[in-house]
Every structure is written in structure tokens, then in C-alpha cells.
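Only a single protein chain was left out; the remaining protein chains are all shown in position.
Chain nomenclature is as follows: A and B, assigned in order of appearance, with residue numbering initiated at 1 for each chain independently.
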Amino acid sequence: MSDAPAYRLDELARRFELELRGHGDATIRGVSTLAAASPDRLAFLANPRYVGDLRDTRAGVVVLREEQASECPTAMLLAEDPYLAYAKIATLFERQAAAEPGVHPSAVVEAGARIAAGASIGAFCHVAGSAIVEDGAVIGPHCIVGDDCSVGAQSRMVARVTLVTRVRLGKRVLIHPGAVLGADGFGIANNHGRWLKVPQLGGVLVGDDCEIGANTTIDRGALEDTVLEEDVRLDNQIQIAHNVFIGAHTAMAGCSAIAGSARIGRHCLIGGSAGVLGHLEIADRVTITAMSLVSHSIREPGDYSSGTPLQDNRAWRKNAARFKHLDDMARRLAELEKRLARNKENP
Amino acid sequence: MSDAPAYRLDELARRFELELRGHGDATIRGVSTLAAASPDRLAFLANPRYVGDLRDTRAGVVVLREEQASECPTAMLLAEDPYLAYAKIATLFERQAAAEPGVHPSAVVEAGARIAAGASIGAFCHVAGSAIVEDGAVIGPHCIVGDDCSVGAQSRMVARVTLVTRVRLGKRVLIHPGAVLGADGFGIANNHGRWLKVPQLGGVLVGDDCEIGANTTIDRGALEDTVLEEDVRLDNQIQIAHNVFIGAHTAMAGCSAIAGSARIGRHCLIGGSAGVLGHLEIADRVTITAMSLVSHSIREPGDYSSGTPLQDNRAWRKNAARFKHLDDMARRLAELEKRLARNKENP
Partner (left out) sequence: MSDAPAYRLDELARRFELELRGHGDATIRGVSTLAAASPDRLAFLANPRYVGDLRDTRAGVVVLREEQASECPTAMLLAEDPYLAYAKIATLFERQAAAEPGVHPSAVVEAGARIAAGASIGAFCHVAGSAIVEDGAVIGPHCIVGDDCSVGAQSRMVARVTLVTRVRLGKRVLIHPGAVLGADGFGIANNHGRWLKVPQLGGVLVGDDCEIGANTTIDRGALEDTVLEEDVRLDNQIQIAHNVFIGAHTAMAGCSAIAGSARIGRHCLIGGSAGVLGHLEIADRVTITAMSLVSHSIREPGDYSSGTPLQDNRAWRKNAARFKHLDDMARRLAELEKRLARNKENP
């Protein structure tokens, strides 16, 4: 570990434009949690839940907001947004093996594929003859780049990613293992009781700087493309149906799902396991909380939810049973109000 | 694109038995949405949501119902079910590379495997010695055909599909990338606090003309088979547990899940992210709306739902908090009714 990165505190303060309180000549060799940090580590406090850990930390330096400074027993770097400042600093300590340009001897690249000299194609990759891989792209082992697919410059498919048909990735796109982009949309027409498959003739368009999680699926469009604008961030096991449009800078948490032809705005946050029905529109800057179902279009920014709170099962059963008669309860309540109003008038 | 398909309007009308209104000699070279169509494209109107696009369309011809004919500014093909008619016509314009029969040199086929001469085995496939692949089957790159698995004639595994053990696919089955069929069912028995794995000795039986979406999982049975009858259509990321039975012509939307030994009828529609508990039965022609949980057997055809509607978070929080006391509210309401009834009797 002799070549592990190391930075002086005053160097970090200068580089990230943060105010340092403490000795600038201490050396930081990595990042850590407040609870586990040793004196050569940098930690941060963003979530107030962890302020107890701050008081006891042995970290060499803590990134935090000024208002927590009095609680900090060690050197500190003051930041308006400690998590953001930490994220920038932590990249210094991330060691990622550089991929060697070239095609692994075990890969199958069909004649006609255009692969830039600076691109890297890993073991057991399969690249179709009509595919394009641009400069600096890194395609890890076991990936498939299918018909009419292209991978933009500096994009990275970590491993075992499948681009099926007509998928175009922008620059610096990051895709995690098991993701499948460009499979057939789920288009079926009922033909007197039997299903007839509807051809899926569109593609998938992924903007620059998008990230797509492990085992996430994004189907190609029926006629036009399924679209992710730039900087869309998708967690694991998300399902994006055909012809969905997701605006720039929207982030979706794990297991959320968007049905066909829905249109999601920019800067939205979609919670884990949330769902959006098809053919809806969601405005910019909308937040959907975890496990909510969006069943109508949302025109205004804000936070939206559905569902019921968690209870112990015995209490929940009683309440849930009453839910089945809620309309009846509402009618009876209105009836009582009416009778009491009458009583008042004619006591 | 000189060899792209092209059809005269009168030819399309004749072939699909639709009434043409307009000049029969116009040429159609593809399909499109109403909004994006150019004069050599065919479009369709099925969802009334898009009737505004109809009025402005530049399509060469539109497939629609007669009652919308007066709104259509261009040639039209009249259909009772425009989506179905479109689906049939669109297949003319789908170009799919024909797979060459034979085994890709990179594939590993173990001794004993029976592979029909007309079948195609793609790059990096692994076929077990006890496997059978029938004529015309197309197995794309990175697929695994495991022990005692068989792939019926004309079936297609697009890419990276895994058939683990004792999976038998019928004819013309289509499976999308990342799907896993025939993995162990989740059978565990509690042995004084530790889990003991229960052997999963059954298989998976998939009927003719089924379609299985990307990253969908279908576990093999514990004793008997997990069964999909013919023409079952599964979207992406669906979970089918061991010993589930799904009747013919049932379609399930993305992320839905069926627990062990549940029995789903024929011609059912299961909405996205819906769930069905284990050991239940659902009758034929049942529709479950998105994100509903089926917690008891359903004996009658019809539509079924659970959940609460989406609201802005502030309103939802207030209502959700009251849900925790719904049983208490119901009791208090009944109490008031009783008191008012007494008041009436003894005013």
C-alpha cells in the first residue's frame, strides 16, 4: 500500500475551497465513517442522525457545516453541503484499475463493427457488425452490444450488460451488471382471445452522464424511442417500459417502475418501489415517495404519496377491514350531520 | 435502404381485409405515430387520448374506427380494432436478421446434447449434455441450456437467457435477455432456528407461444412443475415462484410477482407490480390493477384492486395518520348512531 494516495489537510482545503480549522500539515490517506475513522482518515457529517458519532470520532478531519463545529473534537473542513464536499474529496481515494484499450482475445466482434482504437472490449463480449463503440469507452466482460447499438465516448458498461437493438448511449454513461437495454417493449394486441405481438420498431436513447443500475431493464420503443435525457440516475432493478421519456437530472430509487409512454419531468425524485402508470405526465421537480403509485398526471412540483402507514398486524387488520366499508362510513357520517342539523332547526 | 419494404395502399387494404378510403396507389414504406408520420408512413388511432394528433397528421394513411373517419385529414383504413389491425400490418415493416443455423464456434455444447440441424446456437452459449434444441430454434449469444432442458421448435432465446434445470419450452416461445427459468424454488424449512434447504425436484413447463420478459424469473417446482399454459405473456422483471400455475392467454405487466403454488386462471390480466400470495386460486378472466395485493382467492371474473390514491404528501400524511385509527372511528360512528337512535326514541 506504499503507493496509496495521501494528501495534506491544507492541500485538501485549498483544492476544494473549504475553510480548514486545525493543523494543515496532517496527512489524510483515506475516507471513513465517523465511528470507524482513524487519525489518517477523513469523515463527514451530513445526516444529523450521526451527530453522536461526531463527538467520539477519532478521524483526522471531519467535513461538516459550521453550526456543528462546536461539537467536533478534531480538525474540520467547513462546507455548506458536507455530503457534496465529501463526494468530491472521496474520488481522490477511489482506485479503479484502468482498462487497457483493445479487444480481449476471447471477445467475438463481428465484421463491420466500428470500434475506436482507444476503446476497451472485455472477455467474452459479443459485438454486432452494425455496432459502434467510441473512444475511451470501456466494455467489461460478458457484455453484448447488439444490432444498431452505439456506445458513446468514455461510457462504461461494467460487466454483463446487454444492449439488444437500437440502443444509443451518450458520453460518460455508466451501466451496471445485468442491465438490459433495448429489449422488445411489452406490446400485445388481443386477437379474439389470443395475443398478437406488436412489432417494437423504436430504440432507446440514453443521454450523457446517465447511470443505470444492476438488473435494470429499459425496453425499446414501439415506434419512437424510449428516452433518458442527460444525467438521469437509475438505481437497481428499475423497469422502464417502451416509449417512456425521463427528463434530465431525474433520479429513481431501486425497484421503481414506469409503464409505457409515461413522461417524467426533469429534476424528479422517484422513491423505491414506486410505480407510474402508462401515458401519464409528471411535471418537473416532483418527488414520489417510496412504494407510491402514480395513477394520474401531476401538473405541479411537490411531494406526492399513496399507501397506508405500518402498524402491528393486529391493529392493521382491524383498520384494513374497516377500509372496505369506508364509503359506507362516510355516508353514515353525512347522514348523522344532516340529522343533527335538522334537530337544530327543529329541536 | 433501397430494399426497404414498400406496399401500395390498395394492397394493404386487400391483404388485411380493411375498407380503404382514399387513393389506392399511394405507397407506404413504414409505420409511425400520428404526430411524426410523413406521407409514406402508416399511423393508427386506438387511444382517444391522441385524437388531437389525428387532425394534424401528415401520415399517408391512418388505421382507425369508422366513427373517427370524419376527423381524419388523409387516407384511411377502417378497422373495428385499429390496434390489432396496426399490429398485423406493422409486422411487414419489421426487419429481423435471420439467424444462421448451426453452432457458433465459441459455443460449448457438451457431448450428448441433441441439437436439430436447423437450430441456431449463438456465441458463448453453454448447452448441457442432456439438453435438446429443436428445429428452427434460435438461441442467441450468452445463453445457457442446462440439465434436462429442452427448447421447442421455432422458439427464440434472444440473448443471455438461463434455463437452469428441467425446463421444457414449447414451440415459438420467445424469451428476452436476463430471464432465468428453472432455478431452485425458495423452499426452506426451519430447523430449530437454522434454515434447511428443501430440495426442488420439479421443473418448469412453458407452453407454446409464451413470451417471457427481460430479467424475469420462473423457479422450478418443489415436487411437480411450475406451469405456464400456452400464450402466456410475461413482461420484464416478473417473479414466478415454484409450483405456480398460469392459465393460457394470461398477461402480466412488469414487476408483478406470484408466490408459491398460486393458481392463476386463463385470460387474466395482472397489472404492474401487483402481487399474489401463495396457495391462492384466481378464476379465469380476472383483472388485477397495478400494485394491488391479492390476499385471498378470487372466484368470480372481474376487476380487483387494493391500495390508496395518490395525494400531495401533506394531505396524504394527515389521512394516513387517521387510517391508524379507522377501527376506532368506525366504533365511535356506530356509537353516535346508537345514541341518536335512542334520542329519537326517548327525546
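Rule of thumb we're sticking to: a contact is a pair of C-beta atoms (placed from the backbone, for glycine too) under 8 Å apart; a residue touches a chain by one contact, two chains touch by 3 or more.
Small disclaimer: the values here were computed from a predicted structure and weren't measured.
*Asks:* From the list B:Phe44, B:Phe93, B:Phe124 or B:Phe245, which touches the chain that is not on show?
*Replies:* Of these options, the touching residue for the absent chain is B:Phe124.
*Asks:* Given that one chain is not shown, which residue among B:Ser120, B:Ser155 or B:Ser292 touches it?
*Replies:* Of all options in B:Ser120, B:Ser155 or B:Ser292, contact with the hidden chain holds for B:Ser292.
*Asks:* Contacts of chain B with the missing chain: which residues?
*Replies:* 106, 108, 124, 126, 142, 144, 146-147, 160, 162, 164, 178, 180, 183-184, 186-191, 193-199, 201, 215, 217, 219, 223-224, 237, 239, 241, 255, 257, 259, 273, 275, 277, 279, 287, 289, 292-296, 298, 302-309, 311, 315, 318-319, 321-323, 325-326, 329, 332-333, 336, 339-340
*Asks:* So which bits of chain A touch the chain we can't see?
*Replies:* Against the missing chain, chain A presents residues 31-33, 36, 47, 49, 81, 83-84, 86-88, 90-91, 93-94, 97, 104, 106, 122-124, 141-142, 158-160, 174, 176-178, 209, 211, 213-215, 231, 233, 235-237, 249, 251, 253-255, 267, 272-273, 290-291, 307-314, 316-317, 320-321, 323-327, 329-330, 333, 336-337, 340.
In this section, only the chains that are shown with their structure count from here on.
*Asks:* With chain centres defined as C-alpha means, what is the inter-centre distance between chain A and chain B in Å?
*Replies:* Using C-alpha averages as centres, the distance is 25 Å.
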